[in-house]
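As you look at this complex, bear in mind that one protein chain is not there, while each of the others sits in place.
What follows is subunit A.
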Amino acid sequence: MSTLITGDRAARLDARPPARPPRLRRWLTGWAFVTPAVALFLLMGVYTIASGFLLSFATWNGFTPQWTWVGLKNYADLLYADLTLAPELRRALWNTLQVMVAVPVLTVVVALPLAMMLNSVTRLRALLRSVYFLPYVTSGIAVYYAWRYVLQPDGAINLLLGSLGLGSLAQPQGWLGNPDTALPTLILILVWSSVPVATLLYLSGLQAIDGNVIEAAQIDGAAPRHVLRHIIWPLLRPITIAIVLLGVRDALHGFQIFLIMTNGGPGGHTDVLGLMTYRLSFMKGLAPTLGVASALGWLLFAGAVLMTLAFGRRVR
């Protein structure tokens, strides 16, 4: 047996390393694998970003062969110079800020207790987790349409309120038709759709916390609220930051729910920056507004970067 092993080792020592392919061939093979991804990135990433950035300094309607260069005019028009665009931007900005603050805060407020509850139950945990994750799985355009039906004057919510004897709370014009309830309603739907992911993130965070730490605190006489405040909450801070940043990002860029459910109405009360960008891009007929839409997109990007930096600095 040992002879065999020795012989095998000797044979291996004697054997020459396998012939390596020539350097150029290896280089070509590597690039052959990488090139599609690089080309795709150059085309879909670098080219579109650079093209979009340049477009923000021009006017174009998507058809004409040439762009008309206007320098910083698009940015100036949006911020102050154009008396029709600037007030529209300010109104949309105010609505966006409300969404940006309310959605992440409410998401955290709902998702954390939910995750803690799911973490504490031992039976049917998988089933409950699936149930709470359903809004995320079904989220999308169809869900927004379904919500519209539910929120109509003769929809399920008004019907439910009426049957519970709470008819005075029902909205005769529908929850999206009343300027006072339209934006809060959309915020609640956004929270509803963002809670599942946040809950899962918190749940995974909770399961990663060492049980001995909590047990030690409990032995030292810490009440559940103290455990939450001084142990769980600080340990889940990175997850909270991620959830808040995701919410802020969605508030800045998201427009589908506003487009489908209210189109910014009634009377412009639910207009947001993402929707304004979409409207300037695709709903102005053939007016040359793609440049100003691009400028608004870059302003949004700059706002997002600044906020992320400020947030990161504060958290650090």
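Here, a residue touches a chain if its C-beta (ideal position, glycine included) is under 8 Å from a C-beta of that chain, and two chains touch if they have at least 3 such contacts; residues count from 1.
Here is the rule we go by: contacts and distances are computed from a predicted model.
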item: Name of the absent chain as recorded in UniProt (options "Carbohydrate ABC transporter membrane protein 1, CUT1 family", "Multiple sugar transport system substrate-binding protein", "Cytochrome C oxidase assembly protein" or "Acyl carrier protein"); value: "Multiple sugar transport system substrate-binding protein"
item: Among A:Gly174, A:Pro196, A:Gly247 or A:Gly297, the residue in touch with the chain that has been omitted; value: A:Gly174
item: Given A:Thr199, A:Thr262 or A:Ser294, the one touching the chain that is not displayed; value: A:Thr262
item: Contact with the hidden chain (one of A:Thr29, A:Thr64 or A:Gln207); value: A:Thr64
item: Subunit A residues touching the omitted chain (full complex); value: 59, 61-65, 68, 70, 77, 82-85, 88, 148, 152-154, 172-174, 176-177, 179, 261-263, 265-268, 282-288
